[in-house]
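Apart from one protein chain that is not included, each protein chain of the complex appears where it belongs.
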Amino acid sequence: MANVLTTCPFCGSGCNLYLRVEGGKLTGVLPSQTHPVARGKLCMRGWHAHEFVSHPDRLRSPLIKRDGQLRPASWEQVLSLIAEKLPRGQQVGVVGSARCSNEDNYLLMKLARCVLGTDNIDFSSRPQRIADLAALRAAFGFAAATNSAPELAEAEVITVIGADVVPEVTMVGSLIYEAVRRGAKLIVISPLPTQLSPLAHVRLQPRPGTEAVLLCGLVKSVVDQGLMDSSLLDRNWDAYDQFVSSLSQFSLDMVEQRTGVSAAQVDEAAKLCGGARRSVVLYSSGVEQHPAAATMATILADLVALTNHLGGASMGLFPLARQNNFQGALDMGLAPGLLTGGQSPEDADTRRKFEQAWGCSLPQFAGKPLPEMLAGVKGLYVMGADVAGGAADPAQARQQLEALDFLVVQELFMTETARLADVVLPAAAYAEKEGTATATDRRIQRIRKAVDVPGEARPDWRIIHDVAGHLGASWRYDSPAAIMAEIATLTPAYSGISYEKLDAGWGAYWPSADGAGERLQLKGLSLRSIDCSPGTQAPRVDAERPFVLVLDATAERWTTDATVLHCDMLRREYGIAAADFPAGYVRMNPNDAQELQLRQGFKVKLASAQGEAQLQLKLDPGLPERTLAVPYHLRERTRDLFGGAAPGQVEGHQVYAPVAVSVSAA
Amino acid sequence: MSRALRLEKDRWREWLAALQKGATVVAPVRLHGDDVAFERIDSPGQATLDFCNTQDSPKRFLFPQVEPMLRYRRNGGYEVNPIYDQEKRVLFGIRCCDVSAVRFMDLALGVEDLPDTYYSLRRANTALIALACDQPCGDSFCVCADTGPFLSSGGGYDIQLTDLGDHYLAEVDTERGEALVAAASALFTSASDEDLARRQELDAQAERSFPREPRLYFAASSRKVSLDNVDEDLWRRMAHWCVSCGGCTHICPTCYCFNVTDAQVNGDGLRSRRWDSCQYSGLTREASGHNPRPEQLHRLKRRIFHKMSYQYVARDGMQGCVGCGRCIRVCPGIRLGITEVGEGIRRAEWK
Partner (left out) sequence: MEVTETRPNIYLPQIARITDVRDETPDTKTFVFRLREDPAHQAFTWRPGQFVELSVFGLGEAPFGFASSPTRKQNFEITIRAVGALTAALHGMGPGDEVGIRGPLGNHFPCDEVRGRNILFIGGGIGLPPLRSLIHNMLDERDKFGDITILYGARTPTDLVYKQELKQWEQRGDIRFMVTVDRSEPGWQGNVGMVPTLFPKADVKPDGTVAYICGPPVMIRFVIQDLVSMGFADDNIISTLERHMKCGVGKCNHCCIGHKYVCRDGPVFSYQQMKGLLE
């Protein structure tokens, strides 16, 4: 029997747990008491992290599609077929994974750029983040959390915006509970109810679509109350005057009118958030998937810069990565025009460094991100990503995948995307391989092998290695540790990272060289002007369509995840809503339901100016009156209501803006 | 039956080596950082007695997180074969609270007319060598639960060790304990009256040094819980701190909810059981969709009722909570360890 310490494969909290192994099988899990994030705890997902690994549906054999059916084949056959059929250059795209290891993603990225000669590279959770990450990069020079997760427990003020932290990134939620228990003040800003809302000292519920205006108001209130850090005023900031004057275009009364949140409440939130030294702001999909995501992220960056909540303990800005290795996928350069650690191939020295180290030329063209990539290529290589099921517009993604000449999918289970493939490659799960993953707070941690792969499955890095070999490359990586050694030499943020270093403690933060990676030190801060003039994305309601319908991306995202659904207990628990409401559901405040003489479970028809949908009614007393919410995983059912996914502020970003609807019994 | 012996301090690993000849020895093992957990040891050097309490009780060795129950296959008609774990085990270094938890599980699962076969079999093949606590460990409140820091004869151990400084006192309480001593009898000598007096002193000293918190005032909180005399709104406000992880029930040494599922494995059918939790919605959700415990507040109420109601004490013959304190440490919501919930119930307030 053994207890193998590894990093949980689910969310971005990055807990460590022990996998219990007996007789070569996983028999359970044990939390780690001394891990600084887990602190002896696990969420429901973590407690069942062993289950999907040994599920009978695990892919065990390579498959080739013949006569419309996927049939078992040998590794030699699939590798040869890939070498023969996979297009190169601009004709091919590569999609990596927020759930695979850094080593897997790095080799995939190298395969794409060095061997396939393409810059069409992405990973399937990134499209939702394009806008806010671009805004953060513009403001800070990097796009990641500024501080470490454990510091949250000692914050004085915690502001949560557009996030339901507890169900999504649970252990980060636990650190918030710990802070509140210690006396921290909690501010929750969201049009929708969240699990933390009942504990909030200040709760701001703006009308759906008006959140950007509210944040403008928050920053204005901070300035008006003189809560900026005075030491910063001595600096010669770019565009400071422009910034201040941009605030004068609106008043808190206007904010109240548009958002429904009173000036007094905004002032109270600003006073708390701006006034305390150890003040942290967290956000997730309520910001990321907002039509004004880039604006909102800019405002938040301005807010923390203004109050100088940067560089010290228990403060800063915390975008929440919901998958275990979202941050790592970004760090490994899985995006067009992005190399590892945020480096750009447009910098001549960087380009030379990579080309020399890799012994190949980097692609000269700028690649296409998802979802455009799917329309532009003839072949696609997908690792650990349900491109069809996870797309903002799944129907369109499906069509585009079907239209490809050649699709390779590397997976654990037969997902929707795998079913569309020409070649399916069975991959190892986290418990079956060595590697690293980077948590939402930039902590790089180890994944360790506890059991053998099923059947003929292989670790992702190994598969990519063999594909590269069949495509003519002569790579010689004998282990994931060797891959990380290469990453470390090419990536300043990851320099000094080695398995010895990671094994010695509880992982390491990047940038790691100087050891103070927990808190990012920012140089050359600037404030971006805030433009709240485009107004709100709040739909116009009237007597005919008196309700605002929101596509809720802040919770229930685990419900359709393949690894969750292959854990018996999680499948049962996460499947309850679907079992209770087989025709899909829309949440409504019970007072509204009563007024319309509707009851729990009733089939209702929603109608917007663009289209209709039918769903069952699920009563939610936490919703404000006249606000309806449909979970993101039901976006296909409600496609017509929203008019499909619309382009956001940044290319590649697709959003569903709130829409006015009528409700009637179906 | 009881007899007191001495074991030289630095020879306990030799005893483990002897015990390993006849059984699997499960002992506290230091994992990464300061994590300590019970694990089967391959060599005595792996074991440590330098710990307060393991973060995981030895419950897994008697009631595993995943346990195969039976295999079935078609061979003309159906053949069904139970899968039994008959391995002999010694749980070495188990604390008194955890010994008491085993005693509880024996009562709850070993009922005369319908004994849990798999538990009973493992239990019958498991020996308990306890290590008494001469100081309070972190979050425990065994003094409230009457399950520690020391146990007396009949407390459930086969042998209870006390660290007397330069040697261990070994109180042998059962025939099985005698057999464990006999495995390495050369290591043991008779204990003296001074040894026994020192043991009493250490017991009293340990008890006196328990801090004021955490405490669970069983009588006051159990009374309210048993009479259903707790405001539903109080349960609701407490449940705001619950993340529905089920950790409290998984880590608790006396929790044993389980789910049974069938699966096909290599052509054979396999029926196994795995830990379930009263904190999970699906435990009571009926096929019709009706759930008698629809909200987290109902499930929190259920957990506390099962752990400390008079009704359950009468039913099981012992209270479920042994004061180990693990539910305090395992709760991501921080506050829903049984002591803070118990205080909330007792004072009828929750801020």
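As written, the chain order gives the labels A and B, with residue 1 at the start of each chain.
Here is the rule we use: contacts are C-beta pairs under 8 Å (C-beta built on N, C-alpha and C of every residue); 3 or more make two chains touch, one makes a residue touch a chain.
Every value quoted in this text rests on a predicted model; they were computed, and no experiment measured them.
J.: Can you pull out the displayed chains that the omitted chain is in contact with?
T.: Per the touch rule above, the missing chain touches B.
J.: Of the listed residues B:Asp56, B:Asp173 or B:Asp276, which contacts the missing chain in the full complex?
T.: B:Asp276
J.: Which of B:Ala124, B:Ala182, B:Ala204 or B:Ala219 sits in contact with the chain that's absent?
T.: B:Ala124
J.: Which of these touches the unseen chain: B:Asp42, B:Glu213 or B:Asp228?
T.: B:Asp228
J.: Go through subunit B and note every residue touching the omitted chain.
T.: On the side of subunit B, residues 69-70, 72, 77-78, 80, 82, 84, 86, 88, 109, 111, 114-118, 120-121, 124-125, 228, 256-262, 264, 269, 271, 273, 276, 278, 283-287, 292-293, 298, 302, 305-306, 309, 311-312, 314-315 touch the unshown chain.
By definition in this document, only the chains that are shown with their structure count from here on.
J.: Going by the contact rule set out above, which residues of subunit A touch subunit B in the complex?
T.: It comes out as residues 1-3, 5, 16, 18, 20, 27-35, 39-44, 46-47, 50, 56, 166-167, 170-171, 173-174, 177-178, 181, 195, 198-199, 505-506, 568-569, 572-573, 576, 579-580.
J.: Which positions of subunit B touch subunit A when the two form their complex?
T.: 29, 31-37, 39-40, 55-56, 60, 64-66, 237, 240-241, 243-247, 250-251, 259, 261, 263-265, 274-276, 280-282, 285, 289, 329-335
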